[in-house]
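Just one protein chain is left out here, and the rest sit where they should.
Then we have subunit A:
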Amino acid sequence: MLGTVIIIVFAMLGVALLLNVWRLIKGPSIPDRILALDTMYINTIAVIVLYGVHNDTSLYFEAALLIAMLGFVSTVALCKYLLRGDLIE
């Protein structure tokens, strides 16, 4: 049963990532695109954790933690660039 549920949740996350890509391409303004990237890295963490459960290994946990940290830093850096026009003054 768990294998079937994992496949179904993989399909759900794939559809969610495709919707994010749609917003990333179509998004009328730059903050919309940053928000789509922010949502994409969060969904990628979910995919990686689910892949670890699927393969019965906790090896991918560190990768998920790294993606969480770098995604947050990149979102803040992009917003700061939009606000100030410069990152390091």
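The working rule: a residue touches a chain if its C-beta (ideal position, glycine included) is under 8 Å from a C-beta of that chain, and two chains touch if they have at least 3 such contacts; residues count from 1.
The rule is short, and it goes like this: contacts and distances are computed from a predicted model.
The listed options are "Dehydratase", "Na+/H+ antiporter subunit G", "ABC transporter permease" or "Ferredoxin family protein", and the UniProt record of the chain not shown names that protein "Na+/H+ antiporter subunit G". By the touch rule set out above, subunit A reaches the unshown chain at residues 1-2, 5-6, 8-9, 12-13, 15-17, 19-20, 22-23, 29-32, 34-36, 38-39, 42-43, 45-46, 49-50, 52-53, 56, 58, 61, 64-65, 68-69, 72, 75-76, 79-80, 82-83.
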